[in-house]
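Apart from one protein chain that is not included, each protein chain of the complex appears where it belongs.
Right, subunit A next:
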Amino acid sequence: MSSEGPDLVCEVDNVQGIVDALTAVRWKRQQDAVVELSEHGVVLIVEESSCLQAKVYLQRELFIKYEYGGAQGRPRFGVSLGLLVNCLNTFSVPGSGRSSSTIEIRYPGPDMQLLLKSVDSLDACIYAEIRTRIPETISWDYNFEPAGTTPISFTVKSAALKEAIDDLEWPGSSVQIILQPDPPSVTFKGEGHGDLQIDFMYYVNTDLLIAFSCDHQVSYRYKYKFLQATTSNIPSSVIRDNRGSKLTIGRGGMLKVQHLVSVARPSIPHPHVDSAGYQQPSRIAYIEFFVKPEEDESTIND
């Protein structure tokens, strides 16, 4: 007999971490997100005009409790991202004597709502119900394929990446990203109201460019506003931790930008944190952006 129980009942002990991860993909005030539930965790997807897509992976290890009951397939629902984030913010109430609260998230409610409830205290609780909708199928299949046998990618300190992209706002509406193997380097170029070129040299700026892989020169243009969306809302914790963000250029110039957001409670030392501040993957949320390149005959590729 199929169970009548909910598809998912889970508990989160650091709401702020979840809010940080979700905020990383909020580049507009009003965004409709698609949420997908599975036994592996929760994935939230937002996209814009078939040119930009972002995914937040919250794997089940982030939750202190994760009971997945979804029988067939992966339940999906649509929800307003802004509403979800604002709602989660009401749960982390300062001045309540605790730095974070534990909340239970349940789906679906009797009316297919997303149900949230704080479970810290017996005599006081905050609760919320968010209306969901049947999601549209994602229009664009972001099938990311590697560019060739050798991946074209680099890892750069997140703070440096954000700063570079912020600086490129000045020249104009599109940014050219050029990777070349010899000398190994990444160049960001903006042209418009004046020119700006930012170079990261692999063997020179070793504190900024952490990893690099490229066997032939590639160059693609991306619309500035989409590129900016990939770093504009990086949570301050990511900048502070100064982890690396990985950028990969796939076939056809599709750009993948990956960030890691810590979801662990900062006040309590995690048993898996070593001296360098590295945390086990289980306390990290993964953010992925996919940006389509601009159609441009003048891209220089082999």
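Keep this in mind: a residue touches a chain if its C-beta (ideal position, glycine included) is under 8 Å from a C-beta of that chain, and two chains touch if they have at least 3 such contacts; residues count from 1.
Keep this in mind: contacts and distances are computed from a predicted model.
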item	value
Candidate names "Pyruvate dehydrogenase E1 component subunit beta", "COMM domain-containing protein 3", "Transcription initiation factor TFIID subunit 13" or "Checkpoint protein"; UniProt protein name, chain not shown	"Checkpoint protein"
Selected from A:83, A:119, A:201 or A:239 as touching the chain missing from the view	A:83
Among A:60, A:76, A:131 or A:225, the residue in touch with the chain that has been omitted	A:131
Residues in subunit A touching the chain absent from view	80, 83, 86-87, 89-90, 93-96, 122-131
